[in-house]
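For this depiction, one protein chain was excluded, whereas all remaining protein chains were kept in their positions.
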Amino acid sequence: MNAAAPPDDTLIRIRGLTTVLNGKKVFDALDLDIPRGKVTAIMGPSGTGKTTLLKHITGQMHGDAGQILVDGQNVPELSREALYALREKIGYLFQNSALLTDFDVFENVAFPLRQHTKLPEVLIRNLVLTKLQAVGLRGAAGLMPSELSGGMARRVALARAIVFDPMLILYDEPFVGLDPIALNQVLKLIRTLNETLGITSVLVAHELDAIKQVADHIFLIANGKVVAQGDPRTIADDGSPWTRQFFGGEADGPVPFQYPAGDYAEALGFPRRGA
Amino acid sequence: MSQRKSYAVGTGLFIVLGFAALAYLATQTSSVANRQQGASYTVDAQFENIGQLKERAPVKIAGVRVGQVQAIALEPGKSVADVKLAIDKRYADIPADSVATIFTSGLLGDQYVGIEYGHSKDHVADGGKLALTRSSEPLEEMLGKFFGAGGAADNIGGSYMVTARFSNVGSLSAGSPVKMAGVPIGQVLSVQAEPAKLDALVTLAIDNRYNQIPDDSAAAVFTSGLIGSQYVAIQPGGSPDMLKNGDEMILTQSAMQLEDLIGKFLVNGSGSSDGKQGANPPTSPAGKH
Partner (left out) sequence: MNARIERDNIVTQALGQIGNCGVFLLQILAAIPRSLRYGRETVRQLWFVGAMSLIIIMTCGLFVGMVLELQLYHVLSMFGSTSMSGTVVAIATYRELGPVVTALLFAGRAGTAITAEIGLMRATDQISAMELMAVDPLAYVAAPRFLAGLVAMPLLCCVFCALAVFGGHLVGVSWLGIDNGTFWSNMTATVDVWQDIVSGVVWKSLAFGAVVALIAVFQGYTAPPTSEGVAYATTRTVVASSIAILALDFVLTAFLM
């Protein structure tokens, strides 16, 4: 753990986060530090609470114990107003884009501006078109969300997430369901945004190859804890059974393939051996 | 943005339409249409009995609405109701000796104040008084007068019991009056079904003062008025022996249903007119309404 790192280098500092959902321990005293200005990937087997972790960072969910410091503020203790003020500085890209179906592309991107600023119409127009140009969809400004493909919708959502020039963008499964061309476009966008604007990015994803191209740092989460972390090129070599199974894609290992169940032979009605 | 504007215009139109509908309901279909007819002046009238008269009931002259009842109060210290009438300024020439009467619209309608013009040269002024009034006549009294029925006998202390059987008692019940020549002489003590004989056994309690009733008298179930309650009427017979406690009256006449009565009436009416003046067209309106 790089707990000793100076606070300026750490944008999100999670300490001792413990969350119990439906009797299952999702996080068990989780410690995590996300560096400022870098692209950080959070990986892990399905169902380990990666999206839940993002929801904790944005204050949509609260853990049972622990601290989540975002830019020095402890999220679980923030008042509504302070939380909303913090959220204005965070962009969030949903897995399914979550565009507002009532509005066209332009209005979707303009939505945060209209809600939080009283900018003149000309300025809003320029800002929105700039962001749409950045994701390559300036020509689609007049389309409705229902007319967009999945990749286009995700790029519009990205334009909306960055319209306020946030300090942090959280990507929830940004690569799911994209064809190789769209995937590369999104990868390039994430990289460009990080390099040109210095935006801290946190990615939650499964796609190892894609993440290797874009991430500076990877956390591997399993059983409610960070089980491995490091550079994308070296993390697979740390020798722990978790990384071997996860990055090697093996069925056997610490992560069981079978959901907990009773005895197989008994379930099929065969007499138990030795009985 | 033009989209937004069209929502705003459409919504505005919708709101205007809604309020126009409300204004239409309130002013065109309700009593406001009658009430707000300009300035009015107030006239007092005192009645001994106002019956069912209510505030805002109409005031009419020759059937035309000229105002409404503004307030009803009991005159202090007197058993007299003081009714304030708000009359439209347009009808300012009501003679001072006019008569205010409480009428009922139809048999079952609401009550209203009718003003019949007098002959005086003087007119009633604002705050003035109509001295001549005629009170509300309760329907019961009117019917009572008309049919000669009074209240039930009040003392059942000394009375004797007789029974009578009816094949149909209508809506007769315990407590209904027993009358002879229209005068209450007792009351019904009980009404019991006699399944064995397919009829109703009615026990009558008759005041001891009326112990001179011949034992061949007939008992009949009658109805006071068109829609009144039912009572037992005793029609004296000619026997020298008198009814005693525990006797049974042999001659009875059961309750006549209103439908039967009207049916008989209509049949008789049309029958006789047909018989006497055959020229009547068959589409005579006798039974139309």
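Each chain gets a letter, A and B, in the order it is written, and its residues are counted from 1.
Heads up, the rule we're going with is that contacts are C-beta pairs under 8 Å (C-beta built on N, C-alpha and C of every residue); 3 or more make two chains touch, one makes a residue touch a chain.
Computed from a predicted structure; not experimentally measured.
Taking the full assembly into account, the omitted chain touches A, B. Only one of A:F27, A:Y92 or A:F106 touches the chain withheld from this view, namely A:Y92.
Set against the missing chain, the residues B:V32, B:A71, B:A174 or B:I250 yield one that touches it, B:V32. The residue from B:I15, B:L74 or B:A92 that touches the chain not shown here is B:I15.
In the full complex, chain A makes contact with the omitted chain through residues 22, 58, 60, 84-85, 87-88, 90, 92, 94-96, 98-101, 111-112, 115-116, 160. Where chain B meets the missing chain, the touching residues are 4, 7-8, 10-11, 13-15, 17-19, 21-22, 24-26, 28-34, 56, 58, 65, 289.
To be clear about the criterion, only the chains that are shown with their structure count from here on.
Chain centres here are Cα averages; for chain A and chain B they lie 83 Å apart.
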